[in-house]
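The complex is shown incomplete by one protein chain, all other protein chains being positioned as in the whole.
After this line comes subunit A, so read on.
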Amino acid sequence: MSGPNDNFDPKQVAALDAAQIDSFVTDALAAIAAAPTTAELKQVRLNHAGDASPLALANREIGALPPQARKEAGRRVGQARGRLTQAIAARQAELAEAELSAALIAQRVDMTLPVDRGPRGALHPVTNLIDEMIDVFVAMGWQVADGPQLESEWHNFDALNLAPDHPARALQDTLWADPPSAGKLLRTQTSPVQIRAMLERGVPLYVISPGKVFRADEYDATHLPVFHQLEGLVVDKGISMADLRGTLDHLAKEMFGDVSTRMRPHYFPFTEPSAEVDLQCFVCHGESVGNPDRPCRTCRSEGWIEWGGCGVVNPRVLTACGVDPEVYSGFAFGMGVDRTVMFRTGAPDLRDFVEGDIRFSRSIIGGAR
């Protein structure tokens, strides 16, 4: 243990004088309070609490004090430094917050500026509608089938109970591959896909076939020579027209909300009995009928919209596909997809569907760009 240090120089320890330290602290606190920015506060910290600051220098002198004085001086300096550190931290927080606030204000941008994510694409409304209808049926466990568009006469007509001189062949003016005697044509309906499905997949069968069909038809606002159909076919034991009505009604409700359907007797060679299906107007729900004050553009105030054809599969069609009509029965239905897009969206002109103006497909997202 060393003896007491008697050799201290009272002059040199004046820095540890209480008054002196208080004055250091007072100066420093004034400087801290006056620092206008965090950058300047940093300089203030160096000046008043850094290695070369008066307090730091004073601290070094503690060792020169007589032991009995060291404790007192140490405490005094320590408290002084503590006060400064605290003051600096407080001021730092205060300034930083002010500076952040200012920065956030300065950094404001107009968030309504257009953003650029490259060109905006869109699917064709026909594609979207087919997808929507596919989802309704797939959710019920049906399959989706596809088939050739340049089809055989056998699949398109013969197997569907349209004999060679059948008047219905005339109703569907056919585009034939040259020469017609080769029995190849652009399918006039998606029904040949149903024939293929029965032949390839067998029964029981629950299938839809969406796709392009072709007719030697006019090209005007309400006719296209190439358009789209979606057909459905069920072949199973004990299938009746009630199943057909239920299925069409379900489809209508899934697509258009709380609407009903009705069937009117009609004629198709491939179904017997046959019917046309009407959709209750999903806009006016029939309230425009006989109500000239509230005309409905969608159903032309008729209350119903012609939607498609349907019926019980003609047993002759089942026979041609090797399905025993004594055991199985079925129903089929079909509707025009383009027409459905038309009455659903109000699109006025079918030519817009195929002329490629980008505004048509993009309409659904609100314009061209």
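One rule holds for everything that comes next: contacts are C-beta pairs under 8 Å (C-beta built on N, C-alpha and C of every residue); 3 or more make two chains touch, one makes a residue touch a chain; residues count from 1.
The rule is simple: contacts and distances are computed from a predicted model.
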Pick from "Molybdopterin-dependent oxidoreductase", "Dipeptide transport system permease protein DppB", "Amidohydrolase" or "Phenylalanine--tRNA ligase beta subunit" the UniProt protein name of the chain that isn't shown here.
"Phenylalanine--tRNA ligase beta subunit"
By the document's definition of touch, the residue of A:L16, A:A49 or A:M263 touching the omitted chain is A:M263
Where subunit A meets the left-out chain, the residues are 113-114, 116, 118-124, 126-127, 131, 134, 138, 140-146, 148-155, 158-159, 161, 163-165, 167-168, 170-171, 175-184, 186, 199, 204, 206, 212, 216, 219, 225-226, 234, 236, 238-247, 249-250, 262-267, 272-276, 312, 314-316, 319-322, 329, 353-359, 361-362, 368-369
